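The structure appears below as structure tokens.
Excluded from the complex is one protein chain; the other protein chains are retained at their positions.
Chain naming follows the written order as A, B and C, and within any one chain the residues start at number 1.
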Amino acid sequence: MAKLNWGMVGGGEGSQIGPAHRLGAGLDGEFAFVAGALDHRPEQGRDYGQRLGLDADRAYGSWQDMLAGEKDRPDRVDLVTVATPNATHFEITRAFLENGFHVLCEKPMTMTVAEGEELVHLANHTGRICAVNYGYSGYSLVRHMRAMVARGDIGKVRVVVAEFAHGHHADATDADNPRVRWRYDPAQAGVSAQFADCGIHAMHMASFVTGQEVERLSADIVSGIPVRTLEDDAMVNFRMDGGAVGRLWTSSIAIGRQHGLAIQVFGETGGLRWSQEQPNQLYYMPLGQRLQVIERGEGNLSPEADRTSRVTVGHAEGMPLAFGNIYADLAEAIRARKDGRTMDPAANLYPRAEDGLRSMAAVFAVAESGKADGVWVDARPPMFR
Amino acid sequence: MAKLNWGMVGGGEGSQIGPAHRLGAGLDGEFAFVAGALDHRPEQGRDYGQRLGLDADRAYGSWQDMLAGEKDRPDRVDLVTVATPNATHFEITRAFLENGFHVLCEKPMTMTVAEGEELVHLANHTGRICAVNYGYSGYSLVRHMRAMVARGDIGKVRVVVAEFAHGHHADATDADNPRVRWRYDPAQAGVSAQFADCGIHAMHMASFVTGQEVERLSADIVSGIPVRTLEDDAMVNFRMDGGAVGRLWTSSIAIGRQHGLAIQVFGETGGLRWSQEQPNQLYYMPLGQRLQVIERGEGNLSPEADRTSRVTVGHAEGMPLAFGNIYADLAEAIRARKDGRTMDPAANLYPRAEDGLRSMAAVFAVAESGKADGVWVDARPPMFR
Amino acid sequence: MAKLNWGMVGGGEGSQIGPAHRLGAGLDGEFAFVAGALDHRPEQGRDYGQRLGLDADRAYGSWQDMLAGEKDRPDRVDLVTVATPNATHFEITRAFLENGFHVLCEKPMTMTVAEGEELVHLANHTGRICAVNYGYSGYSLVRHMRAMVARGDIGKVRVVVAEFAHGHHADATDADNPRVRWRYDPAQAGVSAQFADCGIHAMHMASFVTGQEVERLSADIVSGIPVRTLEDDAMVNFRMDGGAVGRLWTSSIAIGRQHGLAIQVFGETGGLRWSQEQPNQLYYMPLGQRLQVIERGEGNLSPEADRTSRVTVGHAEGMPLAFGNIYADLAEAIRARKDGRTMDPAANLYPRAEDGLRSMAAVFAVAESGKADGVWVDARPPMFR
Partner (left out) sequence: MAKLNWGMVGGGEGSQIGPAHRLGAGLDGEFAFVAGALDHRPEQGRDYGQRLGLDADRAYGSWQDMLAGEKDRPDRVDLVTVATPNATHFEITRAFLENGFHVLCEKPMTMTVAEGEELVHLANHTGRICAVNYGYSGYSLVRHMRAMVARGDIGKVRVVVAEFAHGHHADATDADNPRVRWRYDPAQAGVSAQFADCGIHAMHMASFVTGQEVERLSADIVSGIPVRTLEDDAMVNFRMDGGAVGRLWTSSIAIGRQHGLAIQVFGETGGLRWSQEQPNQLYYMPLGQRLQVIERGEGNLSPEADRTSRVTVGHAEGMPLAFGNIYADLAEAIRARKDGRTMDPAANLYPRAEDGLRSMAAVFAVAESGKADGVWVDARPPMFR
């Protein structure tokens, strides 16, 4: 089976996200990396692309060149990943969608809700895939949680408790460091810092696992390091359209925490608990029974779990494979379109423009509520109200 | 050294809290159990008391009889523990204080803020000890956390995250069970259920560890089981008088959680994490260093930790010893008064009437805010505003 | 119900084990501490005893005085705990047994196998209780493991894996410290150091949980700190009389381990895992199912577990309560004898002279095998061959 052609905008030399995407896209051998505009500095981008194995004529100096160069090729890229600075995501994604490319955009998909709505319309109109990289939703046991909730294993969800806490921005003496400072500067980061950066992953996961969308929320935001304009710690309460109540805490000043993305889901007849730092175990208690440990890769899980589990039970899998699972979803989605068939429903789980839009609406809602003493606000984008 | 005389009101046959108090009071051999009015049914109380070894004339049929019988004895009880139904705590505690007894009252100390203020005034006026049993504050490593914060090991506290989650009231088909139902019935339980029952322990611990008091709060309360009038799940954000921000989640419908009282404290130069279910380890990260594991009983901890650690490092200690540490504090407090000396400051940590009062004010604040969409309210009792 | 009278030999001021016994014996209010010969220095012993509340005439200067003073009293002690230096256990225990006292002897019960056999005979002959303090067998979930194995929950036991590892003697620069050195000196410690001190607890637990006795063993012993004559690290393979295979590792040079007493039991239809450092959870996997977490105090466990669980589920219990459970067994055993009734079988689990004897035989077997390159040797005392 011929590989799909894949290209990338951004992710140049020294970036962290670039290698992660190349690793994820390459994991199953589904995608061949054939084109890229990897750097906003044309010369560096062309040079680095060739060092990564791109042909000289497909190692582009800018995304505009890449779009021009690819759009009429018969072997043009099947999927473009956009991993540029946040403020450029919208423009680039829009341009490639308009020209009929499938796109996987890094989060945040846009900087405003209006832009998000435009991309949703555009994706619907063009029929192209506009995926957004909430990569943690690719973990096998996260998929299994979603399947368990969907098939009723824990009954109607009452409460979902999510968190994403780390301590990597806790040093006040380092707050002026440019690598950190921009994240808390509205001019560069927009209306929210820690919630937009990390908390939104936890909120997406809450939606992903429960199959419910956030309707309204109340936020308490603080800057633990006072010089910061934007928040480094936030608590968000929310209500979902299926009746679930949500609690979400996120922090970047939680010294001692590394990358604490975790979720607990409590339903009428069971509870679930999972943590990104130990992703190969899922804790499940059916009402009135004992806590039991579900292992990634054990037999007779859901199709969603089986599809995304790659090594035998007891072996650790990690984040790069979760990432790879998003790409595997996209490969299946693209191939199904090419083949004119329905895609495997167990793969039809990649986050998409609607998720990117809802996330952007939630970010603005958190900022609005946070500034207004936690007043409850509508968290839905206008088009979904 | 002669034992102190100890008596108990409540804690009759079949109660859970009675044996826990007798175990805690007896732990160090400081207190001799010599008097009791253990049951509201006089005959049963007298009978059970004698079976527990009380002399016939000090196995009383009512707390009023006990008060009358003890108050003029030369060997009268040095300390009275009140472990009766919640609604009677105030009246009994007040009566014993007024007659010059030291009292350890189970939580909640009162049912209203006004009653709480009255007991604070009474304790101040009489000079008697009015302690309140927030027993988890007796754990050795909780004491050590407090000492670490007080001596500056983590710098100024920015955020404290506390929780107390269990799933023991999650079964909707059991919600009508009288043993459960009363807790969610305002007529019997007052203005709050899960926050007043469990959440308040987490809030007291936040104050105890940080050395700060809660000033104002915003609460999001829900009844996950809809027939309940009072909340079974609550999220409370708060602000403390030393500048700390608090987040507190409590739930009784968190299936899979047993007794999840846990606290995380994040300061300018370090973070701490502790959980009641594994109380012999305290996780500490100094800013810029690695997470380290502090073991209960290790050398060179604080005087507060050393005093409350009873077996060598590596051996588990549990809740009954935490409870015993509260009694050990009280024994020291009473002996110091008898001896006319200053008490050991490392023992001067038992919760007292002010804590009971503040807790009651917080309970009412949570109920008020919770009914008003999370509006921020003053959480302080009037006398401390 | 009148308290039982309890006395103690050894456990003087500054000892660690003395307070632990007083705490354990006092836990349930079953025993009144009424007599003691607490120190080999008569004056100090008498003084300390009185400070602990003993009457002057029962604060003895020597165990001989105590024996003489107690044996003809109508209110003589019902139980004597012997917590003196190891080499004196035999003589003192024998003397009290011969005079009709029940005895709880600290481990090791004797220094030779022959002495152990003598005490077994003496206990049988006199009909007195001769208990030995393998206190870890008092943990509620250890009792429950035993009950599960006995009732067939995991089928026939195939393999039991036990360990007891700590690192408290790992510092070579401290090896000459008298507090440490004597343990590795045959003149003071006998034929074995770390196995006799710690490993034997793990071996007793293996027997206790499986209900099988060790028949033969092979040992690999080493002195990780070369100046030591006796071992500080040992691996013992053994075979039990019910067919189980055992593996047991013990070490005092395992830096990073605190008090790692742990056991795993693997049967034909299930496996169990428990650790002393987190004693309130027992991990159980029935064949072909998932790992499940048994919580101390949960409903519907065994009578053996229920009897020894003292606080509600989710609250930590620790070692002092395990210790107290041994005393609770003894209180029941003594009362049943007084009352002429059969004792509660769920309490009939305290370790006894036979266990002390078997342990001594195992210690000698380990020393013998260890010196002979791990040759398999009979681990049974002659009287049980």
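Just so we're on the same page, a residue touches a chain if its C-beta (ideal position, glycine included) is under 8 Å from a C-beta of that chain, and two chains touch if they have at least 3 such contacts.
On a predicted model such as this, the values are computed, not experimentally measured, just so you know.
Enquirer: May I ask you to name the displayed chains that the omitted chain touches in the full complex?
Expert: Among the chains that are shown, those touched by the missing chain are A, B, C.
Enquirer: Check each of C:257, C:296, C:315 or C:352 against the chain that is not shown and name the one that touches it.
Expert: In the full complex, the listed residue that touches the missing chain is C:257.
Enquirer: Need a quick check: the contact residues on chain C for the chain that isn't drawn.
Expert: Output for chain C: 154, 158-159, 161, 167, 170-172, 218, 220, 222, 224-225, 233, 235, 237, 245, 247, 249, 251, 253-257, 264, 266-273, 283-288, 291, 373-376.
Enquirer: In the full complex, which residues of chain A touch the absent chain?
Expert: Residues of chain A in contact with the hidden chain: 1-3, 16, 19-20, 22-23, 26-29, 33, 51-53, 166, 258-260, 276-280, 295, 310-321.
Enquirer: Which residues does chain B use to touch the chain missing from this display?
Expert: Residues 290-295, 298 of chain B touch the chain absent from view.
The rule is short, and it goes like this: only the chains that are shown with their structure count from here on.
Enquirer: Can you compute the centre-to-centre distance for chain A and chain B, using the mean CA position of each chain? Integer Å is fine.
Expert: It comes to 43 Å between the two C-alpha centres.
Enquirer: Whole-Å distance, chain A centre to chain C centre, using C-alpha means?
Expert: 55
Enquirer: Rounded to a whole Å, what is the gap between the Cα centroids of chain B and chain C?
Expert: Each chain's C-alpha centroid was found; their separation is 35 Å.
Enquirer: Give me the residues of chain A that touch two or more other chains.
Expert: 291
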